[in-house]
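Before anything else, here's the structure in question.
Of the protein chains in this complex, one is absent; all others appear in place.
The chains carry the letters A and B, assigned in the order they are written, with residues numbered from 1 in each.
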Amino acid sequence: MTETARTAPLVEMRGVSKTFPGVRALDDVSFAVDAGEVHMLLGQNGAGKSTLIKVLYGAHHPDSGEFLFSGRPVRIHSTADARRLGIAVIFQEFSLVPYLDIAQNVFLGREPHGRIPGIVDATRMHAEARRALDLLGLDLDTHTPVHELGVAQQQMVEIAKALSQNARILVMDEPTAALSEHEIGRLFELIRALKRDGIAIIYISHRLREVFEIGDRITVLRDGRKVASRRPSDTSMDELVTLMVGREVDTTYRHGFCAQPGEVVLDVEDLRGRSGVRAAHLDVRAGEIVGLAGLVGAGRTELARAIFGADGLVQGRVRLGGRPLAGGPSASVGAGVGLVPENRKDEGLALIRSVQDNLLVAGLPRLFPSRWYRFGIASRAVAELISRLRVVTPSPAQPAKFLSGGNQQKVVIGKWLNAGSRFFIFDEPTRGIDVGSKAEIYRLIEQLVTGGAGVLLVTSELPELVAVCDRAYVMRDKAIVGELRRADLTEENILRLAMHHAGEHAVPEAGTARGVSR
Amino acid sequence: MTPKSLLARATAVPGVAYLLVALIVAFSILGPGFASAPNLRNIGVQSSILLLLALPMTFIIMSEGLDLSMGAVLGLAGVTLASLLAGGVALAPAAVAASGVGLVFGVINGLLVVRLGIPPFVSTLGTLGVAQGAALVATDGQSVVGIGPTLPSLYASAWMGLPFSVLVAVAVYLIFHAVLYKTRFGTYVFAIGGNRESLTLAGVHTDLYHIGIYALGGLMAGVAALLLTGRMNAGHPTAALGMEFDAIAAVIVGGTSFERGNGWLPGTLLGVLTVGVLRNGLNVVAVSSSLQVASIGALVIVALVIDSVRTSWRERT
Partner (left out) sequence: MSTAAAQMARRRVLSGELAGFMYRVAGVVLVCVGLSLATDAFLTVSNLLNVLRQASLIFLVASGVTLVVLTAGLDLSVGANVGLSACLAAAAIKSGAVELGIVTGLASGTGIGLLNGLMVTRLRVPPFIATYGMLWVVHGITYWYMDGQTIYDFPERFRALGSGYLLGVPIPVYLMTACLAAGGVFTRYTIWGHQIYAIGANPEAARLSGVPVRMRLNLVYTLSGAMAGLASIVYLARLNSAEADIGEPLMLPAIAAILIGGTSLFGGIGSLSGTLVGAILLTLVLNGMNLLTVGANWQPLVTGVIVLLAVWIDVATRRRAGG
């Protein structure tokens, strides 16, 4: 192929690195997008996609690297700089004001005015909003209050807002997550129209079908590094999946897998939660660590919370040790279920309270059946927990917020030990925790199951999931779509199950899972 | 407004208009003389002052806040006005001074809530105490009389059959309506309640407008003092205590909620009329004024419960 004189990419970043305490989010990434190009950004959770975007639109400063705009070096120090360069991000959490109309939202902060600066020139505002909507092929009335619009339409308004600020580069983060098939089609038509106008689009998605349908170029990130850049015609889904996985786990997290699982500790039938999550069947036996895999938005946390009783059930049966589990968290805790939540600071701990108080709060009725709080008993229980879990803290009176992430997590686990739990749900237990503490956490989890408990483990860290679990369920679009036994538990198989678009034919549920050809 | 949004608006606020009509019908039947022209005029006059408070309260509630100090600030402004008038100061500068007192307290409220981050309930409770205390100290608990004929006669005047207070109320309503729906300030009132971060991200000085909302409340309390002092022919420090509660009730019954920047000014007007009709009607039916307060309290709670039920029902569907 002959190279004619190439025009410079619209936006380019070279050698960008960004490190946060404890983790290298971006490592010498170079990335370029041409005008009129749809550039797909792929990668697992934590691969660096969102950091890349944040750096691009000025929310984070890179530690090193440079930016070029149409070949000229630029500095992006703030979101205002990014906006001025024409970079706009369409978030999943929209930036719209619900009870203002479309035109008001599009021009929020830039309202056109007549002679008196405070009074909005509504005629001109609506006329220009009308023009912006027409460009997108939207025939909505600009006087419609935004809260009356469907999600797809709100997204269009967001795009109109960005375009009306002369955005030349649109970043879309999982734009089709909440859209129907038909709406996705409309969005893609719009994207093609934008391409013709020379707008560059950076598109983050987990749906590989979309990658091939609308993408012009694909960049895969892994562990903060760019591992490949391809054209769709030069690659396949299998290759992309292989590129996305592949980090070696250099620590042995599990020492012995469960050969003989015991009695069923937890079983779930026909569950449908208020959040929309569905689970036809799920069970966990004593001695097993069962994983719950899937991509962000697949519904894993919703399912975990529904099982625990934190969110309501519309229908379904959850049984613990054969006995039905109904009611809220209070009943579950009393029956012996413990939830180590994804968001340990907001949901697992009371940060201003002491380690001691946090350790004991769930087990108070169990530790003090007479309901009298005895400091001696409390201190002894706490001391034993601290030593058994090796919690690093100057004293039990230390407020929990001063502990490191790993030790905070140990306190949460200790809380459930104190409460006498026999079934544990872990939701992202090693997120934000250093490698050394990760090993300790998994050691603790293994001790739990060898002691006869059952564990349901939700994690986005696929290498860890594969290294630790006896088997795993995979979720997609808020439902369980498959179960993988130990022999088939590989990252590739998990990702394949997790990434099919909802419109595809169903993948065989249990046992072997193969990649689906397009 | 599109037909769809009009219908949505109509079904979204079913309560207040129907409630008002129902109350009017009920009291007309139950109470002789309720539906007479002089009594309805009475309702209009009594509601005027409340409307002056309820309008800015609508903005404040839309911004997810509250102002409990309005009644006390009104009292203080009224006392200031009366004292100045009694001391021989002309009406215009005295009125400006009274409004200024209100404005100062409004700005203080705004600073406490927006800059210091003190929850509005507590901060305006504190300023309530301060304003009430200041008024009590200044007057030793007594009314300030001898304000001269200018203000009372202005208050008693009428234009084309409409009393002065009603005219003022109508004018203020029109101004607030224009502000909320036609100015940038009004747009930002919606935004502060609906999605404050996006407003700041758009580069707007959100804090300034937020404080302005509270300042407006204080200012209107000062303006309302003009009417109340004219009506009572004196300035009394505690005359308006509790009026903010009626104002809050009117706003909530009128359909404005504490979340998401949802506010409807015509609803506040209807709410004010509802409260006015309720009070007046209960009077005509010889229910004591204290039970009236109790029933308004119950009304607010019912309105809130309905509102929260409606929100959770809407969220589920």
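Here are some notes:
Throughout what follows, contacts are C-beta pairs under 8 Å (C-beta built on N, C-alpha and C of every residue); 3 or more make two chains touch, one makes a residue touch a chain.
Here the structure is a predicted model, which is why all the values come from computation and not from measurement.
From the options A:T301, A:S354, A:T430 or A:S460, the residue with contact to the chain not on display is A:S354.
Interface note: of A:P9, A:P261 or A:P341, the residue touching the hidden chain in the full complex is A:P341. Contact with the chain not shown here comes from a single listed residue; of B:L40, B:L136 or B:L201, that residue is B:L136. With the whole complex as reference, residues 66, 68, 112, 116-119, 121-123, 125-134, 136-137, 140-141, 242, 245, 258, 288-298, 300-301, 304-305, 308 of subunit B touch the missing chain. The missing chain lies against subunit A, touching residues 308, 310, 328-330, 332-334, 339, 341, 346-354, 356-357, 360-362, 364-365, 368, 371-373, 375-376, 379-380, 382-383, 386-387, 395-397, 401, 415, 419.
Going forward, only the chains that are shown with their structure count from here on.
Subunit A and subunit B have CA centres that are 45 Å apart. The touching residues of subunit B, when paired with subunit A in their complex, are 1-2, 4-5, 8, 182-185, 187, 190-191, 194-195, 197-199, 201-204, 260-263, 316. Against subunit B, the residues of subunit A that register as touching in their complex are 79-80, 95-100, 104, 108-111, 113, 117-120, 122, 141, 143-145, 147-148, 274.
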